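For this depiction, one protein chain was excluded, whereas all remaining protein chains were kept in their positions.
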Amino acid sequence: MTHDIEELQAALRRFAEERDWGQFHSPKNLAVSLSIEAAEVLEHFQWLTEEQSRTLDDTSRQAVAHEIADVLLYLLQLSDRLDIDPIRAAREKLALNAERYPADKARGKSTKYTGL
Amino acid sequence: MTHDIEELQAALRRFAEERDWGQFHSPKNLAVSLSIEAAEVLEHFQWLTEEQSRTLDDTSRQAVAHEIADVLLYLLQLSDRLDIDPIRAAREKLALNAERYPADKARGKSTKYTGL
Amino acid sequence: MTHDIEELQAALRRFAEERDWGQFHSPKNLAVSLSIEAAEVLEHFQWLTEEQSRTLDDTSRQAVAHEIADVLLYLLQLSDRLDIDPIRAAREKLALNAERYPADKARGKSTKYTGL
Partner (left out) sequence: MTHDIEELQAALRRFAEERDWGQFHSPKNLAVSLSIEAAEVLEHFQWLTEEQSRTLDDTSRQAVAHEIADVLLYLLQLSDRLDIDPIRAAREKLALNAERYPADKARGKSTKYTGL
């Protein structure tokens, strides 16, 4: 795993230990939290058109960055608890997707594009 | 940003380009996808007790790893589109949380622990 | 509450009792399930434009109807467990929204339209 990600995970472990929050951080609760934070990212796009979402102003972009951070922080904690290497899992999944959606067949079709 | 993450983002960009999927990958649609994939992580814990979630067997752990990968892949694509550095945003958010939840006051209390 | 909704709630109670599923149906687990099912509704719209979402074909509409049913079934079970009358709560919330978003000020503006 990358140094940065291991470092963040170590910092998160310390953060939870110092607050005695390990008791709340079951994988189930972390998965619940991941979902809640993903919805908070989505909330910023709720009433925007796709076009508007491509041209966020700086304030919105900064707000979205904070929510993305929350998602990543829970993702790293969940991965850590389950002893999953998220970068490696992502690489494997991307390789799998390359097989499932051959470029020549999937070109320009969103309809086949499910399950990624 | 870390080398690994930049590498993954470059691979995802290539992946989308080769399939002409950029048209579907508006930040709004990527945020929708992030939320859907986070719910798929959660689905694995839906009927487990917290205790059971701490002791997943290898098959479940592998299945969760694939869903975590999907969340990360969309998170990286969304960040890339919005020109957000997710590692840096996560570091900043963690520093902010350290201020908001001082260890001595937050110890063992989940009730105050909202908004992380 | 309406007769139909009370009837559905009674049927759901019977359904869970016959399967001894009450043990799994804590309000927390029902709230988790509600979120998962809402994401499954969303999945049908993931790659559609807003325009396409306005003109679903019959197959898609039927599939969405099933997911909407799942959301409603969990909503009714959660309400039942917490002794909340969902129709009454909806009426109260709608009255509240009428105050928060006066027609003349909110007209055509999605930006102010948060929290509904």
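Each chain gets a letter, A, B and C, in the order it is written, and its residues are counted from 1.
Keep in mind that, in the parts below, contacts are C-beta pairs under 8 Å (C-beta built on N, C-alpha and C of every residue); 3 or more make two chains touch, one makes a residue touch a chain.
If you're wondering where the values come from, they're calculated on a predicted model, not measured in any experiment.
In terms of the touch definition stated at the top, the absent chain reaches A, B, C within the entire complex. Panel shows subunit C; residues 1-5, 8, 11-12, 15, 18-21, 23-24, 26-29, 31-35, 37-39, 41-42, 44-45, 48-51, 53-54, 56, 61, 64-66, 68-73, 75-76, 78-79, 81-84, 86-87, 89-94, 97-98, 101, 103, 106-108, 110, 113, 116 of it touch the chain omitted from the view.
Contact residues of subunit A toward the unshown chain are 24, 29, 32-33, 35-36, 38-40, 42-43, 45-47. Along subunit B, the points of touch with the absent chain fall at residues 32, 35, 39, 43, 46-50, 110-111, 113-114.
In the analysis below, only the chains that are shown with their structure count from here on.
A straight line joining the Cα centres of subunit B and subunit C is 25 Å long. Measuring from the averaged C-alpha position of subunit A to that of subunit B gives a distance of 1 Å. For subunit B, residues touching at least two other chains, in rising order: 24, 29, 32-33, 35, 38-39, 42, 45.
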